[in-house]
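A single protein chain has been omitted from the complex, and every remaining protein chain is retained in its original position.
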Amino acid sequence: MSAALETAVTAPAVAPAPPLLEVNNIEVVYNDVILVLRGLSLAVPQGRIVALLGANGAGKSTTLKAISGLLKTEEGEVTRGEVRFGGERIDGTDPHLIVRKGIFQVMEGRRLIADMTCLENLRLGAFTRSDNEVKRDIDMVYSYFPRLKERTGLAGYLSGGEQQMLAIGRALMARPKLILMDEPSMGLSPLLVKEVFSIIRKLNEELGITILLVEQNARMALSVASYGYVMEQGKVVLDGTAEALATNEDVKEFYLGGHGAERKSFKNLKSYKRRKRWL
Amino acid sequence: MDWSLLLQLTLNGLIVGALYGVVAMSFVLIYKASQVVNFAQGEFLLVGAWVCWWLLTDWQLPFWAGFLFTLAFMTLFGMILQVVVLRPLIGEPVISVIMATIGLGIFFQALMKWIFGVFAKPFPPIFAAEQVSVFGLQVQTVYLMSLGISVLIMAGFAWFFTASKHGLAMRATAFDQQVAQSLGVSVPKVFAMSWAISAVVSSVAGVVVGVVNGVSSALSFYGIKVFPAVILGGLDSVVGAVLGGLIVGLLENWAQYIDAEWLNWGNMYTIAPFYALILILLVKPYGLFGTKNIERV
Amino acid sequence: MAVMTPAGDYRTSYREDMTIFPTRNSRLALWLGLALLCAAPLVLGRYELGLLVNIGIMGIAALGLNILVGFTGQISIGHAAFFGFGAFASAWLHEQFHIPVVLCIPLAGFMTALIGLVFGAPAARLKGLYLAIATLAAQFILEDFFARAQWFTGGVAGRITEPFELFGWRADREESFFYVVLAFVILMFVGAANLMRTRDGRALVAVRDHYLSAEVMGINLAYYRTLSFGIASFYAGVAGALYAHYLLFVSVEAFTILLSIQFLGMVIIGGLGSVMGSLMGAAFMVLLPEAVQMVADALAGGAIDRALRLGNSISFLREMTIGAAIILFLIFEPDGLARRWRLIKAYWKLYPYSH
Amino acid sequence: QPIPVGHLMDLSGATSDVGTPFSQGVNDAWAWLNRTRNGVNGRQVNVLAFDYGYQAPRAVSQYQAWSRERVVAINGWGTADTEALVRFVTRDKVPYVSGSYSAALTDAGGKSGRQGVEAAPYNFFYGPSYSDALRAMLIWAAEDWKAKGGQGRPKYVHMGANHPYPNSPKAAGEALAAELGFEVLPAIVFALTPGDYTAQCLTLRNQGANYAYLGNTAGSNISVLRACQTAGVNVQFMGNVWGMDENAMKAAGAAANGVVFPVRTQAVWGQQAPGMANVQAVSRVSDQSGNAYRPVHYLAGICSAMLVAEAMETAAANGGQVSGERVRDGFYARQNWVPKGFEGVCAPSTFTKDDHRGTLAVSIYRARVSGDTSQGSVGELMQAGTMRLEPVKTVTLDRRADWLGW
Partner (left out) sequence: MEATTPILAAERVSLRFGGVRALTDVSFEVRKGEVFSIIGPNGAGKTSMVNCISGRYRPTEGRIRFDGQDITRLPTRKRAAIGIGRTFQNLALFGHMTVLDNIMVGRHHLLKHGFWTGMPFWLFGAQREEIAHRREVEEIIDFLEIQHVRKAVAGTLSYGLRKRVELARAVALRPKLILLDEPMAGMNLEEKEDMARFILDLNEEWGMTVLMIEHDMGVVMDISHRVMVLDFGRKIAEGRPEEVLADPHVRRAYLGEADEVVSEPEEAMEPVES
């Protein structure tokens, strides 16, 4: 590994206590043949936001699915390594049990129950709960996303952005300890992107929810996260505190766009350009 | 026009239709939870009827006790089936599961013949008055029983699917198993639940048919007979299934009337519902009560 | 899953890249297999040939259903009725108009295709199971029609048919009819394989996978949904006609929903959307009862027989085995025989470097 | 070296309720023959029994298997498979004694000229054809109507599914009924499976039918009987050979009381007849205790098997070769043929080259049910007299040439 930063992979400098979530050197194979993750390790400390960046197909979503157990439903399998949550091994556990342990994944592409109303989708989010504060939490979600309250129709007819809001709201309903977010800002308008990130920050600060954030909008992600990982082809190639990453030259060029204040224009791209590969 | 015959046939249609409705409901239940068309539904009826028959004759239990034991057994039966056959198929395309139910149908058809023989067997008398007169039509008492039960079951389902969170979970599972799992829903449990309930509900119908006609393996034909009912009502609507059942019952009887009075074609009784089915689907592609799929890009 | 091709397989033209049998070995195997099949009547007995004929006929019908179910994603529970229609149509054409049987068979296919289009008309609007049940209605309505249409089917008594004849060569025995079926199997399967790699075949699959975006690509949904019904019925009709001239007698009783379900079973066991799978599925469904019977015969009188008191229950056990085999198959080989076949081939290609 | 004989049975399919006792009779008879008479002319008979589950294609492929074994005769079963095999057995010259009593099969020479009827020189069956049985019942019904003092023309209706087997005697029955002075009502159709047939019964009542023929197998007939009982329909039902028996009586209970139906043997289980001792001996093949009750089909099964056996004996006599052709000729060797040792049980049969109507004498029985049939086995119920089979009349039809193959 030719990481530009000399930080240890598994122990973020900011959190000496054992992390809430620990992924140790896992290998993931789809359909018994396609090796997608090759020895990936990361750690998410309690109460923090950790960002996971990487190119398309790097295996970010796969990593999240490996944690939440959803891999099983896609003929994928963790063939090596381990995933620990609060010290307890959870790889190989059924996804619905993992949800009950307090990990909730907001899947890529929203994945709402299209033929149910917003309200029903939210109530479903609270499926694992048996307390009677569900109503209050629904109001809380509505206070975060007032638009949702106006939409009484079926979730399938919502616009893309509305669906994204509902997906995040649904995750809140489960009151998880750890939320795995797969590209929460995808398809949102700039205004809403900001809103979503401020909500992510709020969730983290007010409710103390730990968040593992997969995001293509690196700028935003690093602005809320305290620590970050960059992965490529199934491996972590770079990691460090958010500040450190944000000032790293390569990250700047390939994830943030431009050096410092001057922004590279999309207009004047050449067909041939420098591509940075860590591997 | 022979009004009294028509009236009697109408009544009969409603009563038999309620029975179809019960089977249709149990059918829709599995569909709602897993989008699986259960071709073994008829065999559920069969198993329920035989078990009840066995308890009443070999064990000489009173009807209510035998009936309750049958329901308990069917709960177990549905769950075991789910564990043995359907759990391994979770995540496979729906068509595979549908095919598996065909396998199940073949299997239980033969198993029942093996255990209970190939001859039709009668139920012992159950009600003091085997038949009662309803508006001049002699009706088997068990039919009235099934009518009562089906109303109860229907109300229960209506509540279950809209208000209970398990009902929601079931619908979510039908829509997308992966998402349901990500929400903490145990897909195997949902399946177990729906199969168990479905088995119980259809065994009620099985017992009723058994009491009326005697139990024999051909009873499983009811499983196919309800297809028009289910589709007319719309695959995903419990209330629709019951109404579909009633409509099919009525159609059959009216067809019989028209046939007997004017056409003399014979066989209209069995075929008419299917003609009606095609016509209705042409006008309403999602049945009378089914909901349109969400199609948004 | 990515397609695996052996190392050292360099294709230099698109034409080579588009062949049905991509490697030289597979082409070799094909010709060898064909040669063996042609020699089959010389070595095999009537019983085995009868099974092969059955497999061929069922395979053609299953392929038709596979085009509908596997490629276009529409379930049909009425395939047996179309199969039956083809059988009656061919018999009727021959008796009524004295058309030679060779021509009756494809003509029956076209007639069935027409009927399929009639029942497939709702297909343009219906989706999924609603359509499936409409085909169920077709099954019952056609069955009723068979029993009623004396002029066409000979009524409930059935109709006697004439054997296949070509320039004085009569194929009224398994030994000769085998070649007729073989020829049709080759024609129909090659046709299907070609269909699948040209415009209309792709359009069918596109409609199945995502009909909304298919429409945007300029695909006429109604046309293709109906077309798939037409093609499926054509295959069913041809197979039915072959069946009629094989059994030399057609009767309503043979074309019940049970057979429809069996066709579905062949398609799924063979592998949805696989051309060759249809044939394998048919073979499985035809051979399974025979195999179970064979095992039962072998056991008869033996220790297991006595211990389980099989005796009269053997027939139930056989039925149960068939049911269980279907289920087990789906559990352990959900993608069908075709996939298993691919894996075996892949294994041999990579041998000895299988891992 | 044993003689191979095929036996097609339905133990698991749609007609297994009657197929099971019938094929048991056939199997037991062959086993008994092998054991007590040392087979046919000293050669054991190897019965290749196959349960085809009432699926014609399976029957056809099994037939191919048998033709490899060179079976000299086949005991067959259903309508569809028998018809499907007609050509094959004619081609291969294998006598085929089936359980399908369709009159179309009796036209051995193909001389009747009826549409859709083809020469079936190798097809035989034991007992009256469906048509002849119905004709006999109609003749009885006409007398019954007079005897009961019925006024005006009695009304007759044919009931059954629109399928080959129930429909086979429809035209013949309706024609004779009209000839006999019945008013023939439009036929009532009901499926071959059990169901609720109240609608049909209400129609029946509304039409005011007096005599109704039930053309289906037992399962669905029971449903009709029960529904009609509930609906309070007062009509004399006439069953067919496969549509009514002791098991059906038990299943239908009181609803079956009074139904008349044809019985193919001259005596039923428990009655006295010279050949009954042998029947009991046959029965002990599969039931050592000798306590089992044997329904009518079992006895008919024995008689069908014994016909084949004696035809084979004729073929083998004087060192003759047992070939299919010679076995067929064996069927023509005797007049009023009763298998040896089964006198008083098997009805006399006469087959000729052109006419395979073996018997024209039809014994009509009436089912009597008095009380609850749900508890106890058929044997016990018959023993206790809760269920009885009551001989009504034996009608002997003329061997009319215009009825051949119809």
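We just call them A, B, C and D in the order they show up, numbering each chain from 1.
To be clear about the criterion, a contact is a pair of C-beta atoms (placed from the backbone, for glycine too) under 8 Å apart; a residue touches a chain by one contact, two chains touch by 3 or more.
The model shown is predicted, which means the values in this text are computed figures rather than measured ones.
Touching the missing chain, out of C:63, C:80, C:185 or C:219, is residue C:219. Considering the full assembly, C:231 is the residue among C:231, C:286 or C:338 that touches the omitted chain. Within the entire complex, the positions of chain A that touch the omitted partner chain are 14, 30, 34, 48-49, 53-58, 61, 108-110, 147, 153, 157-162, 164-165, 183, 186-194, 201, 216, 218-220, 222-226, 241-243, 246, 254-258, 260-261, 263, 265-267, 269, 271, 273, 275. Residues of chain C in contact with the chain left out of this view: 1-3, 13-15, 17-18, 191-192, 194-195, 197-203, 205-206, 208-210, 212-221, 227, 231, 273.
Please note the rule applied: only the chains that are shown with their structure count from here on.
As a whole-number value, the distance joining the C-alpha centres of chain C and chain D reads 37 Å. Computed from the mean C-alpha positions, the centre of chain A lies at a distance of 75 Å from the centre of chain D. For chain A, no residue reaches two or more other chains under the stated contact definition. Residue positions of chain C touching 2 or more other chains: 144, 147-148, 316, 318-319.
Contacts from chain A toward chain B in the complex involve residues 68-70, 73-75, 94-97, 99-100, 104-105, 107, 111-116, 120, 123-128, 154, 156-157, 170, 174. Chain C contributes residues 69, 75, 122, 125-127, 129-130, 132-134, 136-137, 140-141, 144, 147-148, 212-213, 257, 261, 264-265, 268-269, 272, 313, 316-320, 322-327, 330-331, 334 to its touches with chain B in the complex. Residues 31, 37, 39, 85, 88-89, 92-93, 95-100, 102-111, 113-114, 224, 227-228, 230-231, 235, 265, 267, 270-271, 274-275, 277-278, 281-282, 285-287, 290, 293, 295, 297 of chain B are the ones touching chain C in the complex.
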